[in-house]
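Note that this complex is displayed minus one protein chain, with the remaining chains in position.
Chains here go by letter, A and B, matching the order in which they are written, and residues are numbered from 1 within each.
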Amino acid sequence: MRKFIRYFFGIKLTLIAAFSFTTLILLLSGASPFAAYYHIFKGSLGSWIKFAHVIAAWIPLTLCACGLLYTFRIGLWNIGVEGQMMMGSVFTTYALRLGIESHHPVLFLVLSFAAGLIGGGIWALIAGFLKTKGGVNEIFAGLGLNFVAQGIILWLIFGPWKRPGIASMSGTALFPPQLWMPYFSSIRLSPVALSLALIAVILTALMLRYTRIGLSLRAIGNNSHAAYLFGLKPGRYMLLAMIFAGGFAGLAGSIQVTGVYHRLLPAISSNYGYLALLVVMLANYNVWIVPAVALFFACLNVGSIQLPMMLRLDSSLSGVIQGALVLATLAVHAWQIRSKDKKWVN
Amino acid sequence: MRILLQNIHKHYGSVKANDGVTIMVEPGMIHGILGENGAGKSTLMKILAGYTQKTSGTILVDDFPVNYRSSAQASSLGIGMLYQDPLDFSSLSVLDNFMLGQMNGITKLLSLSFLGCGPAVHFRKKFEQIADHLNFSLQPDDSVKSLTIGERQQLEILRLLSQGTQILILDEPTTGISGIQKEILFNALRELASEGKSIILVSHKLEDVESLCNKVTVLRRGMVTGEMDKPFDTGRLLKMMFGSPPVSSSRLRVRSSTASGEDVLVMIRVSAPGERTGLRNCNIVIRQGEVVGLAGLEGSGQGVFLRIAAGLKIPSSGEVHLQGIKTNGKDYHKFKQMRVSFLPGSRLEGGLISGLSIAEHFALQDNRKGFFVRWTDAFEKAKKRIKSFRIMGTPESLVESLSGGNQQRLLLSFLPEDPIFLLLENPTRGLDIETAYWFWQHLHKYCENNTAIVFSSSELDEIFMAADRVLVFFDGIIIKDVKTSETDIHELAHAITGKT
Partner (left out) sequence: MVKKTVLVLCIICFFVSLSSICSGKAFGAAKPYIFGLLLVGPYNDRGYSQSHYEGGKYVEKTVSGTKMLYIDKVNPGDRPGVTIPQLVDDMVEKGARFIIANSDDMKDGIREAAFMHPDIYFVHCSGDDVLTGKAPKNLSNLFGRMEYGKMIAGFAAALTTKTGKIGYLGPLINEETRRLAASCYLGAKYAWEKVLKKNSNDLKFQVTWIGFWFNIPGVTADPTQVAQNFFNTGYDVVVSGIDTTENVVVARQKRMQGKNVWAIPYDYEGACEGADDVCLGVPYFNWGPGYVRLIKASKSGNWKSEWLWLDPDWKNINDHDSSSIGFAAGPALPSKARQHTDDFIKRLGTDKLNLFKGPLYYQDGSVFLKEGEVATDKKIWYMKQLLKGMAGQSGTL
């Protein structure tokens, strides 16, 4: 708890900077900033159903963010998380398609999650190998693989997996309800997905704190040369971190397919991967703060739909808020470091 | 033009790169600045050339105090510096490059796009004039890419001169250039000095300084340790550079039996690139229980030697045998299994992991199998070692929060209980005498159990104090291999500067 409070007071400058910037934008676009913030707030936490929607966005966001913690620990910028999520959903869709006629839908649901994990993991591993064996920067490899993953999804939707008689980019055919992840129909929230995300957070926290893997990742991330002298193999751990990141992202992709859209569509990843990068950075790479920041971003995402509905504002404004937050974080961070340096020198 | 640097201080945090340096440079002189690597020469010159800001002190030009904050301002005062690696716009021609330094924005663009028009012709003339005068063979139409380091230097000198430089600073100008080019350079510098310009030559090469300079100032650990006019007394210069042996330089250790142990490391004609000079054709045998000091100017091959011996670097040729097993191509982790340990010189870059606590470092070293970190064990071990190595810190302390000496002790505390071969790079750098003494006592205990120790040091005192045998490196070659009991500090100092 103390950690939380310390964190939130640590970022108050950031928040002030971000909010003044967004307020300015809102004023420029002729809207009342208070009304905008109010509607975002009410549209995200105003009712249980809305909160359930927020949680639905929070789940994949948190899963991706948890995965990214591993790669950030070892100093990798796994920007390919988006593509890993996409491949997770592709593999999941593949597994579910096998189960359409089956009498054991639960079996195929479980299988599809395993497939999602594997799909994301494989995709991450490719980037990892390119980095460790080929010396390709993981950012470029990741971006490239994101495009490839998107291409694969489009090809599948428009080609082999298209609905019978139909060729549309809008997605594959809906899966039968027995292949949907079980959910509370009143608030449309899957307890399975929620517990998966919570487990991911706790598991990640334990992994990073208490296992040799966590310690080694941190050691290599902070100083890979020295870590090598300590007997660690940086390349191997990089691959391991990538597998974790890809696995979690793939799981997020599975949930998007089985729990949210019940089919594969081009925008299946909903940019949660990229968003998760921001979440982790804003959370200062702290596993306990990640869920809170992810919740904040999920609120923004869900609540911002109110802007066009109630205020006739473009909802991309929520993107502006998120961007402002990140910029403000980086700016405040840089400023803090500089003022610290100054003190030190003087 | 006369330059007076008065009581210059430059501090990087707690590190004092320059600690009250005062130097006077007279016009028409070639003034040498001599010192070991890290003595503060380059820092001082960067301050003079305006690339770095001094922490305190005064610079006087012709007795007027000046205060400038950039190299451009320095160059307008007539102070120009030639870097170790000249920065050029390598895709341009020599002439373009020559012109670039002397025009501002608009003219630059215009003349570059209309080469051959007015300014270019003017500059070509100017260029050829100065180049002829200094006997430089540089052709204005060559591309900069095709130039050798020496020719780039010439270009840089021409540019500085045409900008009206009166004080020319050269930082290690003879590194990487051929003998002929060195001759041309030195003649040009003599010529310039005879015209009344001041030349400052920064070097750690005694022979260069001796053959060229009229006056020498020696720096050591950020301070001036002495000045000397021509003719030079090499012995005294060396003393200024390396310090004189303390009277109590009694050998810390007297070996009972001399080198009767088995071979630990054998190198046969080993060569490898790296550092400044690489390692060339190294043949060496290190035996059990032996303590071997590596002397030489920093970057003369000691680092490469240590890393090859530790399996951190793969030699380009030759054979390495460790305890009778050929180990070419095996990595450090294999060496580690064979109980070889390496401590790198730069602690926070190479040895310790900033952001991790002391206990976490010990947890990393725990090589028992298991999924979870044994935190209690790690804390216990950390506590024990903190006590026995007298480290000022707690198991939770982050290593970057420790002082340099404590970081070094911590690194030493990582050494395994029963190593066969220890490789240490500048192990006592930054430690006070007492700690260094204590440290060697600790290390020598290992030797009782037949551990072989090889360490590099820039302090000859330390080598005499701790080692049985010394290898002197010069320019990547071991030019001296002698027992410490059979040599003295003068002989070694000569060897270090390449004079056998």
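To be clear about the criterion, a residue touches a chain if its C-beta (ideal position, glycine included) is under 8 Å from a C-beta of that chain, and two chains touch if they have at least 3 such contacts.
Quick caveat, the model's predicted, so the values are computed rather than measured.
The chain not shown here makes contact, within the complete complex, with A.
Touching the chain that is not shown, out of A:Leu27, A:Ile49 or A:Val110: A:Ile49 (per the contact rule at the top). If you put the hidden chain back, the residue from A:Met169, A:Ile199 or A:Leu330 that touches it is A:Met169. Listed for subunit A, the residues touching the missing chain in the whole complex are 2, 5, 8-9, 38, 41-43, 45-47, 49-50, 53, 56-57, 150, 154, 158, 164-171, 174, 185, 188, 260-263, 265-272, 301-302, 305-306, 308-309, 315.
Definition applied: only the chains that are shown with their structure count from here on.
Annotation: 47 Å between the Cα-based centres of subunit A and subunit B. Residues of subunit B that touch subunit A in their complex: 13, 332-333, 336, 342, 344, 348-356, 360-361, 363-365, 367, 370-373, 375.
Note for the complex: subunit A touches subunit B at residues 210-216, 218-219, 222-223, 225-233, 344-345.
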